[in-house]
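This structure is in structure tokens; I'll ask about it shortly.
Rather than the whole complex, this shows some of its chains in their spots.
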Amino acid sequence: MIKLGDLAERLSCRLEGDGDIEIKRVAPLDGATTGDITFFANPKYLSLLTQTRASAVILRPDAPDPPCAALRAENPYLAFARALRLFIPTLQPVPGVHEFSEVAANAKLGKDVSVGAFVVIGEGSCVGDRTTIGPNTTIGPGVVIGNDCLIHSNVAVRESVTIGDRVVVQNGAIIGSDGYGFVRRDDGTHEKIPQVAKVFIEDDVELGANTTVDRPSLGETRIKAGTKIDNLVQIGHGVTIGHNVLMAAQVGIAGSTTIGDDVMFGGQVGVGGHLKIGDSSVAVGQSGVTHSIDSNSEVAGYPAIESKEWRRAVTIFRRLPELKRRIEELESKLEKLRSRTDSSSGGTLK
Amino acid sequence: MIKLGDLAERLSCRLEGDGDIEIKRVAPLDGATTGDITFFANPKYLSLLTQTRASAVILRPDAPDPPCAALRAENPYLAFARALRLFIPTLQPVPGVHEFSEVAANAKLGKDVSVGAFVVIGEGSCVGDRTTIGPNTTIGPGVVIGNDCLIHSNVAVRESVTIGDRVVVQNGAIIGSDGYGFVRRDDGTHEKIPQVAKVFIEDDVELGANTTVDRPSLGETRIKAGTKIDNLVQIGHGVTIGHNVLMAAQVGIAGSTTIGDDVMFGGQVGVGGHLKIGDSSVAVGQSGVTHSIDSNSEVAGYPAIESKEWRRAVTIFRRLPELKRRIEELESKLEKLRSRTDSSSGGTLK
């Protein structure tokens, strides 16, 4: 329980109403009740705001007055995220190495590391301070993991992967699996190109559940600081992803592609190999990017084109049967007109 | 070995032929031989029926006579499924908790539970009667799992997830991973919104291999009773899925979307966030659903439109080069006709 006045202070919000109200929980606009704080950021939900039964609402300075106390914030969604953090019962894992784990004798564990049951930490690996490694996770030899990371259960981090600080890896993610590299032999069979180079996951990256990040044969695969990747995403070998990139679920990036900073990809986007995707560009969900993209562009469709152009074209796509009919009509009308003109002119003109 | 007469009775089928025939196996139409029972449901395979060497066939009352004994059933495919169950050697896991597992002291296990090697069951979790948990599976703290469930190996069920009765979770599936929720800070970096709310998997649900189901920050993620989900599917945070829904492999549902009962999605369908998908609606494989959909509708394409409309448009799509040529021809003919008309009329008309 936190008094609303204290909450305002801790979230750096302007208080409107009684600072002594006791807040017990964070709840959604339509589910909130007495003792709850909620938030309003999307004007679409204005009717929910006017009807909310919450004790307080976090909202913009210019938003309408709610029927309860208010905390005014420039970024209500951010204030909400922080409020949530104050109220959740944090699952603090107990520091220590579980007795049923297998940590190599020469692995180095920092202070207050938590290693779950059935975890393997390979030869020469290092795990930073306060990092947690969930049960049934396998950390290969030669791995470096920074401080304050949370590696969930059933993850595989392969040999020689380097992970920065405050990285979160959701369950089942695979980091450092072999890139898909084969050379065709004369007899039509394929020879594996050894995939032996490194993977770097920089600070503050998050990788989603069952996402896979491949290692290359040469060079490196790198995901730069602050990038957040959703579930079931495929990052090919030799890919470089910039800072603060957002990738929704099931995106696939083929090998050797370079993605700039602040890029955003919707779900199920596919990006070809050996491309350059400029900073701050956006690809709409399910787009198939087959060419390099300039910075600040937004693309859609397959092959992906400028999304404005794509939107105009796709609107007409569904009217194709109508367009075809109009062409047929034009053809028949023109033919009729021509034969009429021919007969009108006595057939003397060709 | 079961006598055909007994089989007819156990499957509630009408017997045509010798009830004393001994059936040893269920086999496909074209691979069946003496001692086998097979089934015929798809008229496409009629020629295989007439040539089958099976000892008996399960088929509709109105299907042609096979060259062997017959079991007539209204739903031959269902009768086949049940026949299969009678003949398979069921892999009954031995009840008991494997000595190399880590079950929290305050976890509650029902009767005849089977817990495999290297399984973790967290603090305060409950597992119902006759439920099986495969090796290398991690069950977080505060999890409730019902009776008669089959959780295969290498699965992760995160904290506070609730699973009903008779649920099947295929290998590698992840339930309760953090939803993809971040707020942009002023400096362009992103702050994680704590994902701390619950996930409910109701009775008789099946989740495919390596499928991921995210938890939200508020509210809940819920998959209702009887829904069957294939492999590598992504269920975003705060999604609600109705009863008896079918989703083929690699489908992705973005956050906060609500899906009605009896919906069917083909493989690789993507559905945007915050949408409502009506009961009994269908999305054809690879569709990209960007708007809410009414009940009983069938959609296709990206953006998904009524599938009839899409089919008509797509047929014309491949003829676009021809349509373009016809437009060009029209333009040139019209131009010719106009200049002819102009000269014919002595150029007096404009």
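When the chains are written out, they are named A and B in that same order, and each has its own residue count from 1.
Note that a contact is a pair of C-beta atoms (placed from the backbone, for glycine too) under 8 Å apart; a residue touches a chain by one contact, two chains touch by 3 or more.
Quick caveat: nothing in here was measured; it's all calculated off a predicted structure.
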Copy count for the complete homomeric assembly [2 present here]: 3
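Throughout what follows, only the chains that are shown with their structure count from here on.
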CA centroid of subunit A to CA centroid of subunit B, Å: 24
Touch list for subunit B against partner subunit A, complex: 100, 102, 118, 120, 136-138, 140-141, 154-156, 158-159, 172, 174, 177-178, 180-186, 188-194, 196, 210, 212, 214, 217-219, 232, 234, 236, 250, 252, 254, 268, 270, 272, 288, 290, 302-303, 305, 309-310, 312-313, 316-317, 319, 323, 326-327, 330, 333-334, 337, 340-341, 343-344
Footprint of subunit B on subunit A - complex, ascending: 26-28, 31, 75, 77-78, 80-82, 84-85, 88, 91, 98, 100, 116-118, 134-136, 152-154, 168, 170-172, 204, 206, 208-210, 226, 228, 230-232, 244, 246, 248-250, 262, 267-268, 285-286, 301, 314, 317-321, 323-324, 327, 330-331, 334, 337-338, 341, 345, 349
